[in-house]
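The complex is shown incomplete by one protein chain, all other protein chains being positioned as in the whole.
Moving on to chain A:
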Amino acid sequence: MVGLSEGEKHFIRGGIAQDIRTDGRKRLQFRALSVETGVIPQANGSARVRLGATEIIASVKAELGKPSILHPDKGKVSIFVDCSPTAEPTFEAPFQDVLIPGRGSEELSTELAVALQRCLLGGKSGAGAAIDLSSLIVVDGKVCWDLYIDGLVVSSDGNLLDALAAAIKVALSDTGIPKVNVSLSAANDEEPEVDVSDEEFLQFDTSRLDPSVIFDMISVAKHVSQQFIGVLDSEIAAAEAEADE
């Protein structure tokens, strides 16, 4: 990875101060966003999002599982992020016997996955969650839907969190949960028979998923960095003034 020289850093900061970034955008301008659904036919829902040169593919798979004992009336959702080495050569998996300078993508993947989990599933008690987990229950305490959301970073050109969040939101809105018929004749402690329909699908309810919540998180970071840049500029100016004296 080639670093930035002092001259280049000064150039970039100067541009920001005049509301011009190196690719010609304004400070508060997003790159062109393009979205495509249904890219993975064998998944229940999928999406591919391109934010400039950053490309993310998200897929949602629904499988039947058992709800946790603490929340017998809620389904389960797990989010995984995989940074493909095609995006960045440092994302390559380190070999077992040789030490390689890049740590691989484990840390970054985990960090992104945890951030997205907090966003979509809320805190520990489930407060502030964007997804309604009770809509995923089939039989209380026995059978529920497990949603596995996988995000794959194909190409990385900055702002992975935004693109991942958008991809997951679109993939969820594209998700069809198969209709289930539960046979009521099963005894109380037996596993009920669940017949998963191949034909009918119910659209997953994403009306509570508010993308502005996620975008706000990113906007704050930008404002902070603007303030930071502003502080830096004034400090540089102050230092130069002192030097002149």
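Criterion: a residue touches a chain if its C-beta (ideal position, glycine included) is under 8 Å from a C-beta of that chain, and two chains touch if they have at least 3 such contacts; residues count from 1.
In this section, contacts and distances are computed from a predicted model.
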Protein name as given in UniProt for the chain not displayed, "Chromatin accessibility complex protein 1", "Agamous-like MADS-box protein AGL62", "Exosome component 4" or "Elongator complex protein 6": "Exosome component 4"
Selected from A:Gly65, A:Pro85, A:Gly122 or A:Gly176 as touching the chain missing from the view: A:Pro85
Among A:Ile40, A:Leu108 or A:Leu160, residue touching the chain not depicted: A:Ile40
In chain A, positions touching the absent partner: 40-43, 46, 53, 55, 57, 59, 61, 63, 80, 82, 84-89, 92-93, 98-102, 148, 150, 152, 154-157
